[in-house]
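Just one protein chain is left out here, and the rest sit where they should.
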Amino acid sequence: MTKELLKGNVAFAEAAVRNGLQAYFGYPITPQSEALEHFSGRMIELDRVFLQAESEVAAINMVYGAASSGVRVMTSTSGPGLALMAEGLSYIAGSEIPVVVVNMMRGGPGLGNIQPSQADYNFMTKSAGHGNFHPLVLAPANIQEIIDMVGLAFELAEKYRTLVMIAGDGSIGQMMEAAELPPMQEISTARPAWAVTGAVGRAPNLITSLYLGAEKLEKVNIRLQQKLATIEENEIRWQEYETEDAELLLVAYGTVGRICISVLRAARQQGLKVGLLRPQTLWPFPTARINELAAQMQGVLVAEMSAGQMLVDVEHAVAGKTPVRFYGRMGGVIPMSAEILEAVKQVQEEVS
Amino acid sequence: MNTTTQIPENMELVYQYPDSMTKTYTHYCPGCVHGIVHRLVGEVLDELDLREKSIGVAPVGCSVLIYNYFNVDFVEAAHGRAPAMATGLKRTNPDKFIFTYQGDGDLAAIGTAEIIHAANRGELISTVFINNAIYGMTGGQMAPTTLPGMKTTSSPGGRDCKIAGYPIKMSEILAQTEGAAYITREAGTDIRSIRKLKKAIKRAFLTQIEGLGFSCVEVLANCPTNWNMDPWESMLWSKEQMTPYFPLGTYKMREEVKALKV
Partner (left out) sequence: MKHEETIFSGFGGQGALFAGQLLAYTGMAENLYVTWIPSYGPEMRGGTAHCTVIVSAEEIGAPIVQRPSAAVVLNLPSMEKYEPLIKSGGYLVVNESLIDIKSEREDIHVLYLPASDIATELGNPKMANMVLLGAFVTATGLVSLETIAAQLTAHLSGRQQQWLEPNKQALQRGAELVSA
């Protein structure tokens, strides 16, 4: 395979198609509409299911229905659409069926704007719907990574029968970069034993999130929590850059994560011993590793396109071992590497 | 019908559970029409040999536990979203028989968008819509189909249409959509209507099987508990009070649907 220059939205959509996606249901919203448009051509051309729903509410429930029958299905959206999907996300989590949702974050609250943002961090990792659950949240920083994460997302969703979200932002959706798409995978015709496929030669299957009786539902919750604990044990992913001798740790994900690679280079050129930890899963979070690294650091700087949402998880991970500071931009403003570098220097001054 | 019961020689089988249903008691109140309509759905599934092909979509409302009474695969939808879930199921399983069973709060209030768009797309699903003019499960609040002046726990002085708007006529609305192939309003409150209702359900299911478009059977029902009536009274009230506002009849029937042998 060779590399192609691909736009993020087109890249993840084509990656999903090649990973044997059987159905896509969605509703147009900037900055991810190119994905929906790509699906609309490719899925129909391949005789698979594409449907533009009447709303994100309908889209996620169509996904829920299709996923109940054990087919590989996904949707994609951006913040305001994700808010409408929250109902379905909770039902999907409660029914324990595998679904993949891509969220290209944009500025909020409200209609906000369509510029890149990371302000849905808490929404996705902590409260994607009512009840006790976490989606598994993957955070790509470049086009190759979002392509690879689509394949991973399906794999993890099906392995754990869980909801997996890909947390992109407008910048990753809109930018182009050279990347390699996976080979075309055959569609799997096999359906899992739990799926609703017609009760032939077996007792009827039921996909539900309804468990009347407090003790019954508590048992379901306990089992769900155990599953999430297993995911926490096995699926934490992150990438480190020059942390071995670092005295100051940058923590950033997605677009800001890649911007911090530029920050790190500039800082090193100026003799500052800076390292970077870039979480690739936002839930589960690389808590233990950050805690371990904190011991060798004079300080930690968290950079986000938000008011400081991941910051709380980093503070929890550092657990007071070293000072934690924050640099954030909001409303769709992408922080420039020079600004973050200034913040790095300030932390350096403060701690030394 | 597949009969497993041994019938003694001197006896005749006059009644049995449809194979598509489970042998259990329902949780419905005495005198509620839900039980009758469930039975009709079960009989039609048997007669059309659909049990093993069926995936039902349960609503939120009194019939939320419908899956306990059917011997077929089921999914439980969020309130009002059954048509969207059914769409996802049907699009990915075109060879299966997909039906939703919804009440008036589910279909005519919170799920209005989903049902109208499913109908308009000509989604190959069938919907059984129970209209009893009240929210039963949550304790008798006003429904979108509650009649003018009708007292409920959230319209204690009677429905004031100036405040709460008017009872919504879903069959009339759904009939306007291009994608709908068969839309009818029937009653489930006397024997003659019930026989007719069964035929309508069968026609609706055949409409899907033949790939003719969206089909929906609205059933004017009752709610003795929340109407504060005995079953008999409630049947009469449904007939006398609901029918004038919600006229019975077929609101849309494509020629191909008319030609179906029921």
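Lettered A and B in written order, each chain numbered from 1.
Just so we're on the same page, a residue touches a chain if its C-beta (ideal position, glycine included) is under 8 Å from a C-beta of that chain, and two chains touch if they have at least 3 such contacts.
All of these numbers come straight from a predicted model, not from anything done at the bench.
All shown chains touched by the missing chain in the whole complex, by label: A. Of the candidate positions A:265, A:289 or A:345, contact with the hidden chain is made by A:265. Among A:40, A:55 or A:113, only A:113 touches the chain that is left out of the view.
When the whole complex is considered, the residue among A:90, A:171 or A:306 that touches the unshown chain is A:171.
Touching residues on chain A toward the chain that is not drawn are 3, 5, 30-31, 113-115, 170-171, 174-178, 255, 258-265, 334, 336-339.
By our rule, only the chains that are shown with their structure count from here on.
Computed from the mean C-alpha positions, the centre of chain A lies at a distance of 40 Å from the centre of chain B.
On the chain B side of its complex with chain A, the touching residues are 51-55, 57-58, 64-65, 67, 70-78, 81, 84-89, 91-93, 96, 113-114, 117. Residues 22-23, 25, 49, 51, 53-55, 57-59, 61-69, 71, 73, 87-88, 91, 95, 196-200, 204-210 of chain A are the ones touching chain B in the complex.
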